[in-house]
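Here the complex is missing one protein chain, while the rest keep their positions.
And then subunit A:
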Amino acid sequence: MESLMVVLVGILVSIGTYLILSRHIIRVILGTAILSHAVHLLILTVGGLKTGGVPLLSQSDGPFTDALPQALILTAIVISFATTAFLLVLAYRAYKKNGSADFRELRGMSDE
C-alpha cells in the first residue's frame, strides 16, 4: 500500500507542478491546491499505513497508528486552506489592477 501511495503522490505532484507551470492564474492556484493534497498524503504515508487502530484511547488498548503525522497534517490542511484563500483574493486583485490573469501578460512593469 505504501508503494502504491508513493506512486499516487508522485502523480499528484507531477500534475500540480504542470499546472503551476501554466500561464493562467487559476490553473496555478489549483496546482498549489493539488500539491498540498499530495504532501498531506505523503506525510501520512511515510509515517506508516494501517499499523494499528484509530489513535483514540477510548476505542482500543492499542497498538495505534502513528498519531504524529496526523497532527501535522491537520495543521497543514488548515494552513493550505488559508493560503489558497489568500492566493485567490490576490489573483482577484491582480486581475482588477492589471486587467489580466495571464502571467505572460503580467510580466514586467510598464514603469520599469
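To be clear about the criterion, a contact is a pair of C-beta atoms (placed from the backbone, for glycine too) under 8 Å apart; a residue touches a chain by one contact, two chains touch by 3 or more; residues count from 1.
The rule is short, and it goes like this: contacts and distances are computed from a predicted model.
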Choices "ABC-2 type transport system permease protein", "Glycosyl transferase", "Tricarboxylate transporter" or "Na+/H+ antiporter subunit A" - which one is the UniProt name of the chain not shown: "Na+/H+ antiporter subunit A"
Missing-chain contacts mapped onto subunit A: 1-15, 17-28, 30, 33-34, 37-38, 40-42, 44-58, 62, 64-68, 70-71, 73-75, 77-79, 81-86, 88-93, 95-97, 100-104, 106-108
